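Only one protein chain is missing; all other protein chains are in place.
Here is chain A:
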Amino acid sequence: MSTEEIVAMDHVSFKYGRQNVLDDISLHVKKGSFLGLVGPNGSGKSTLIKLLLGLHKQQDGTIQLFGEDHRRFRGWSRVGFVSQKAASFNSGFPATVKEVVSMGLYGKKGLFRFLTKKDRQRVEEALEKVGMREYKNKTIGQLSGGQQQRVFIARALVSDPELLILDEPTVGVDAESVQNFYTLLKELNEQQGMTLILVTHDIGAMSSYVTDVACLNKCLHYHGGIVDYEENREELMNRMYGHEVNVIEHNHDHHHHSHDHDHDDLHGGRPG
């Protein structure tokens, strides 16, 4: 594994109005790692992702992408993204699955450039990877929610990004497809050396795929290798959620306890 840092966040803080959402976050992601980002609802995971992607501006601290200051960063085509709210688009939009996936290539192409034959082939390949090739000529609104989500995953993959950021990408995707999807991510990570950041609530399933874990709840409670994480999981979960999370069952309704906890004194425990 190379030591090049793809993401370097230092002392980053963010507020929505007066509400402090992220507090002094320092998070470094090395090339080739597969980071699982976990934390209760409202813990600031999506906000952190939006900061990384330049959709929000942090009030404090610095962010570097590929070693370049984030505000001057222009290589957005090296970054792929699947949003938590992918289903918020207008479902009546008269675009075919192919057209939607092609949009993932637009950042790479300059102005005035149209898609080439090779680009169209890449679109097909991306659809193949998520098992949606046979739907390529369907209108996006004609697909089920989970199928749409898979198309959005293909849209993120089609540009062959070096860094792929996924914010709860498998919401509404059936169990078998989630398995296939995680396997695909692992392949991308291991074979192509793609760096991945995956936000998920599926803590149990995640553990067998990721190389690193970051636990977030306003501040960073843990960031390190999966092995260390597994060893300290019980204690970590207690700190973040207030009790051990049942990793087999769905754990969404447990999260609301989290806000009551004051975690400022719990900061630390991050190796390295």
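Some notes on this structure:
In the analysis below, contacts are C-beta pairs under 8 Å (C-beta built on N, C-alpha and C of every residue); 3 or more make two chains touch, one makes a residue touch a chain; residues count from 1.
We adopt the following convention: contacts and distances are computed from a predicted model.
You can't see one chain of this complex, but its UniProt record names it "Metal ABC transporter permease", from the set "Assimilatory nitrite reductase (NAD(P)H) large subunit", "Ger(X)C family spore germination protein", "Metal ABC transporter permease" or "Aspartyl/glutamyl-tRNA(Asn/Gln) amidotransferase subunit B". Checked against the full complex, the one of A:A8, A:V29 or A:V100 touching the unshown chain is A:V100. Across the entire complex, the residue among A:S13, A:S26, A:T62 or A:T139 in touch with the chain not shown is A:T139. Only one of the listed residues, A:K15, A:K31 or A:K109, touches the absent chain: A:K109. Even with one chain removed from view, chain A keeps its contact list with that chain: residues 53-55, 74, 76-77, 79, 81, 83, 85-87, 89-96, 98-100, 103-104, 106-107, 109, 111-114, 137, 139, 141-142, 145, 155, 159, 172.
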